[in-house]
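A single protein chain has been omitted; all remaining protein chains appear in their positions.
Then we have chain A:
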Amino acid sequence: MSDPLSILQLRLDGLAEGMQQTLLRVAVSPVVREGADASCALFTPQGELLALAEAIPLLLGALPGAVGAILREYPADQMRPGDVFVTNDPFSGGTHLPDIAVVQPVYDGDTLIALTASLLHHQDIGGTRPGSVPPDATEIYHEGLRIPPMCAGQSHGFTREFTNLIRFASRAPEVVLGDLETQLAAGRSAAHGVCRIAQDLGTPPFLKALEALLDRAEKETADCLRALPAGPFHGMDALDPVAELGPCEAHVALAIKDGRLIADFHGSSPQVQAPVNCVRSGPLSAVFYGLLTLVGDGALRNGGILRRIVLDLPEASVVNASLPAAVNARMNMVRCITSAVLQALAEADSERMPAANSGMSYVIAFSGKDATGTPFLSTEIVAGGAGGGPHADGAPGISTDVGNAMNISAESLESMVPMRLVLAEVRAGSGGPGRFRGGDGVRRVYEALTDGIAASIRGERFSRVAKGARGGGSPNGSAATVIRADGARLELTARSAVTLNKGDILIIESSGGAGYGTPI
């Protein structure tokens, strides 16, 4: 436990965690500051994951893809000290356009010894709606500025050309540029730490130790997998059906062969003309997360684990979309994929797995201009309930599996936007019945304080809810309702954009988790 490799992993983890804390403490983007929507990591010069901050698991698969894309465009031997690389392109390893990855090489003398990488959900990167998550997008070109893997800076700073690009594309350029500077600073600080460790050990032994770290994690993962039955184990989940879209189903077959986890997603639905598709980073996050739940607490968490994952993804599908698919609301598809993966893992390791969680979270954005003409924008994430079991009821209103976003307090929300949160409560009875009940969802009720507030709502589980496990029941589904000031009632769909005027009430209800075991 305290062998030199474990200690080295701790030191690298500490540096990645330091980056993460900097982003969370300093970022202006509310969804980062309040919702922790950011991720930081260190990579080897070859692009293998070295250390990962404790961030939202939804982003587990995001940085390896982005770093890989940058290295393909700018091979390590062409990088120079002080270079800054960026991308937000989902089709080059990213997630969705607001998530900009910043990658910086770390040198000890002339030797490239590591890469720092961070990914942060920026406030606005253009597109058809403020916040850059338009629920009505049908292709990526509606969603904002698409930044290819590119060298965006030298001497540890961004070029004028890149900053101008942001200035011209974003509705909130100063906020975006400020948060990009924070990403740079976080990377610089971690780079100092990496250099210090390399100098302590000597550069060649340091690089050798990194390889040993990866090898050890790979071996531990392989050993863990070999202890499981071979499978295949199947899982399937789907988004709420929308007539004009066709099905959005994620199918997975997990098989274990030669200490590898092979995740075959064939059978998943073709991509759709809505922003619910996800790219490769989605299933990678889901499978990486599933594997991390298996390997346990003491395991080294690095790219050695990734070496034991094989993804078999159908092209142009909802789980692996191709251009020009819209992807901004991909989170619920990733949740679906994760649900399918966890179902399959429950077959392999049934004692540890609870019933399915809500499988959803809302992303809600309010934007507009206040009485003085000043623009405002807030984005928040509202969770559903956890699955019941295997030994207790599920928790209410809690981020589950690949999510870990925090909610926004009434006092923060009302300081930012002319909305009042009049109620935030556990939605009693919405969890599935069972020997161990599913956790309840959440009800949040908002009142608009001015006219013309654009509300963007991306939810899920309005009609198709999680199934109970071992005789447990399903939870109540999600719902979103507007009650106009004149009393008119408007039931919203899972992905809605609506304008709220003064006195209008918006009621958001998230789904509960599924029950576990036959109710006694």
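The rule is short, and it goes like this: contacts are C-beta pairs under 8 Å (C-beta built on N, C-alpha and C of every residue); 3 or more make two chains touch, one makes a residue touch a chain; residues count from 1.
The rule is simple: contacts and distances are computed from a predicted model.
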Name per UniProt, for the chain absent here [options: "Acyl-CoA desaturase", "3-oxoacid CoA-transferase subunit A", "Elongation factor P" or "Hydantoinase/oxoprolinase family protein"] | "Hydantoinase/oxoprolinase family protein"
Quick one: which of A:Thr44, A:Ser92 or A:Thr182 touches the chain that's been left out?
-> A:Thr182
Options A:Ala386, A:Ala448, A:Leu500 or A:Ala514, residue touching the unrepresented chain | A:Ala386
Hey, which of A:Ser409, A:Ser463 or A:Thr518 is the one touching the hidden chain?
-> A:Ser409
Hey, which of A:Pro64, A:Pro105 or A:Gly397 is the one touching the hidden chain?
-> A:Gly397
Residues of chain A in contact with the chain not shown | 1-2, 4, 6-7, 10-11, 13-15, 17-18, 22, 24-26, 28, 30, 33, 36, 54, 57, 175, 178-179, 181-182, 184-186, 188-189, 193, 196-197, 200, 289, 292-293, 297-298, 342, 352-354, 357, 381-383, 386, 390-392, 394-401, 404-407, 409-412, 414-416, 420-426, 439, 442, 445
